[in-house]
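Yeah, one chain of the complex is gone here, protein chain that is, but the others are all in their spots.
Order of writing sets the chain letters: A and B. Residues in each chain are counted from 1.
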Amino acid sequence: MLDTRKALGILLVAGLGATLTACSTKGDDSGTDTDGTVTITVDCQPVGAQKELLDNWNADVAAFEQANPDITIKSVSVGEQCNNPPDFTARLAGGTMTDVFYGYMTDLQQVLDSGRALDITSAVSASTVPTWDSVDPALKEVFTDSGKLYAVPVKNYSMGLVYNKTLFTRAGLDPANPPTTWPEVRAAAKKIAALGDGIAGYSEYSAGNTGGWHFTSLLYSQGGRVLSEDGKKADFNNPLGRQVLQNLKDMRYADDSMGDRQLLQWGDLLTSAGAGKVGMFIGAPDATQAIVSQFQGKYEDWAMGPLPGQDGPAKGTLGGGEGYFFKKDLSPEQVEAGLKWIAYQKLTPGKGQLDYVRAKPQNYPVGLPQPLLFANGSDAQKQELELRKANANVDTGNFAAFENNPVPIQGEPRNAQAIYAVLDGAMSGVLTDPKANVDTLLGTAQEKVDQLLAAGS
Amino acid sequence: MSSRTLISSTQVKRGRVVYWTLLAVVVTVFTLVFLGPLYWMVTGALKSGQEIAQTPPTLFPQDPRVQNYADAWNHLNLGKLLFNTFYYAAGAVVFQLVLDTAAAYALSKLRPVLGTAILGSMLATLMIPAMVLIVPQYVTVIELPVVHLNLLDSPFAIWLPMVANAFNIFLLKRFFDAIPDELVQAAQVDGASPLRTLASIILPMARPILGVVSIFAVTAVWKDFLWPKLVMPHPDTRTVSVGIYAFAGGTPMNVVIAASVIAAIPTVVIFLIFQRNIMSGLTSGGLKG
Partner (left out) sequence: MSVLTAAARVHEEVTVHPAGSRRRRRILDDLTGHAFLIGAVLCFALFMWYPMIRGVVMSFQRTRRGETTWVGWDNYTRIVADPSFWTAWQNTFVFTVLALVLGYALPFFVAILLNEFRHATGYLRILVYLPVMLPPASALFLFKYYAYDPSEAGLFNAILTAVHLPTSEWMQSPRMTIPAMVIASTWMNMGSAVLIYLASLQNIPGELYEAAELDGAGVWRRIVHVTIPQTRLILALLAMMQIVATMQLFIEPLILANGAGTQDSAVSVAYLIYQHGFFQNDLNGAAALGVIMLLVLAVFSAYYVRLTTRKDDA
């Protein structure tokens, strides 16, 4: 009896110990096998809903692995949005990012705060990334902190006014001449909304950080900035910020031209746009791509003009983009493999995302003024532009107004995602409350942002 | 069961008209309130984006798009999500049954030194909602103290914290307390080890309460959202609820709704099959005043 008890006790303890060790699934994986193959994990693989993009990605992986038999790429698809801010934060906190992980240009500070990113300054050069010298230096700068580079830029965009040509025609507006000032936008929105049938003339975000993101762009168009020069104070509680909200308030309540549904975030607006219920919204050229490939819309409907200003061209527009970071504990071989992959899939004209020959027959646009990765006049830029023009499958005329009227591009503020979350409140206030006081909304947002900045330093 | 309730059978017979009217009203209202939205869901998922935005809404889909259901199944990887959820639920049941039953048995019958203190510290957590500890728990799961393991994306990150459930231990202990000590002692005298006593005397008597604990465990896994969202970040390890949410942002809403319908089917079927057992389990599970 004594022995059984003792044995039982040992068994219970051992059992629990075993279960605990059994779950140590994450061993220290150097990524290099005995036979010398290097394995890296990469995120932002397209999701199943983007069928052709996913097929392209998988084909790229296969082709890349064939050309580099000693490298294995493991792709991870994290969701419809590769970087949903709270999930991204959780991944950083938990260290569950892939070896080479996707991030927005605005994420650099947060990634550095997590202490999980690798300084890749010495690893990146023309020998690892052949087109590196053509990459726009401004984009490299965005991912640089105290002289150290932390990510490779793979996409760059700036915002303009995206509009539905079909609805313009139906409303008696000229689809070739999009509005160029906010008062014109307001007038056009009123006409489009008059079509009825639940159509919004102009649509705007106010949730999931996208409201703050667009507020920033609208503020840039007025010539304003979200933060003061030194980045320590909020700088939007002024006539410029007020004008932004007042414009929206007028359209939403005085004209009722923004539709009934508010509190929209990324996919909500694009769903309505895909269903033909949105006349205009501000966005980057690739918004049209999402509308078509994910939200059942049609390319023929969409065109783009420059971001409007208050009484003339916009004084600025928001520019942003994406890049790939590298996890801190990677071996030099893994870093090299990761760079090779990014170079192949993202930064080589005629390959991967820039393979316009492959994309031409697909339900995927070629000819959009994107991704603006290479510096003007560089070899890669010329090559990419030539290929893009030769294989365009959308009417590039639809984007001519946008391309021919460049607006000065402004980057996003420091701590962007946290600030955007605060500014969502101001946007949702003005879009859902007819009695909302613009000054109060901006005051509250300012208070919160100041506090956030004070805490962050 | 056949014993009388609030209103006696004779009373019911006397007020037959009232009874049947009330029953008819309740059946109609309940059908509308609980089945109505589900009908809306099943048919809404068959509508096109344009039709959903139509005023007034249509009662029947004009041009049913079965494709929405196919898209939902294919794009969201629902099979995998459902499998994960059931796997986590099954594991949670096993871990809770084994470890919590053992603990409750020890606290109720073996009563080791400090047992009361341990029970007290467990019950002290009864009023702590998961949300309060979510951040430190999350940080703990990322790196367990002493052993330095990272449990993210491992099912143990769901199973083990669920064992720390004071409510279950309380229920089980209360049930075991009602079993006479003499029975246990008699078995010990017969040379049965505590484990044998537990297996051959306690557990057979405790079947109803074990059923209740299992039902609670399954419901808890099924209903939980933020915890699995945090500790199961990889798309291949997500639960149904988290998976649908993750894809909702970039998927047309009729497809999201279609996915929701599909996700509910297995549980509804399981409930319909085990309905009687679940009810009788709850009834005999000591859930009396």
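We take it that a residue touches a chain if its C-beta (ideal position, glycine included) is under 8 Å from a C-beta of that chain, and two chains touch if they have at least 3 such contacts.
Only a predicted model underlies this, so the values are computations on that prediction, with no experimental measurement involved.
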In the whole complex, of B:L46, B:L107, B:L152 or B:M232, the residue touching the missing chain would be B:L107
For the chain left out of this view, which of A:L173, A:V394 or A:A421 touches it?
A:A421
Among A:T96, A:Q110 or A:Q381, which one is in touch with the chain left out?
A:Q110
Extract the touching residues of subunit A with respect to the undisplayed chain.
2, 5, 8-9, 12-13, 15-16, 85-87, 89-90, 92-93, 110, 112-116, 198, 206-209, 259-265, 268, 417-418, 421, 424-425, 428-429, 431-433, 436, 441, 444, 447-448, 451-452, 455
Which subunit B residues would touch the chain omitted from the figure, given the whole complex?
1, 3-9, 12, 23, 26-27, 30-31, 33-35, 37-38, 40-41, 44, 52-57, 85, 98-100, 102-103, 105-107, 110-113, 115, 118, 121-122, 125-137, 139-141, 144-145, 160-161, 163-164, 167, 169, 180, 182-183, 185-186, 188-190, 194, 198, 219, 222-223, 225-226, 239-242, 244-245, 248, 253, 256-257, 259-261, 263-264, 267-268, 271-272, 275, 278-279, 282-283, 285, 287-289
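By our rule, only the chains that are shown with their structure count from here on.
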Chain centre separation (subunit A, subunit B; CA means) in Å
37
Inside the complex, what are the residues of subunit A that reach subunit B?
1, 4-5, 8, 12, 19-26, 47-49, 76-81, 84, 87, 90-91, 93-96, 198, 208, 265-267, 270-272, 274-277, 290, 294-296
Seen from subunit B, its contact residues with subunit A in the complex are 48-50, 53-55, 71, 74-77, 102, 138-139, 142, 144, 147, 149-157, 191, 193-195, 229-230, 233-235, 246-253, 255
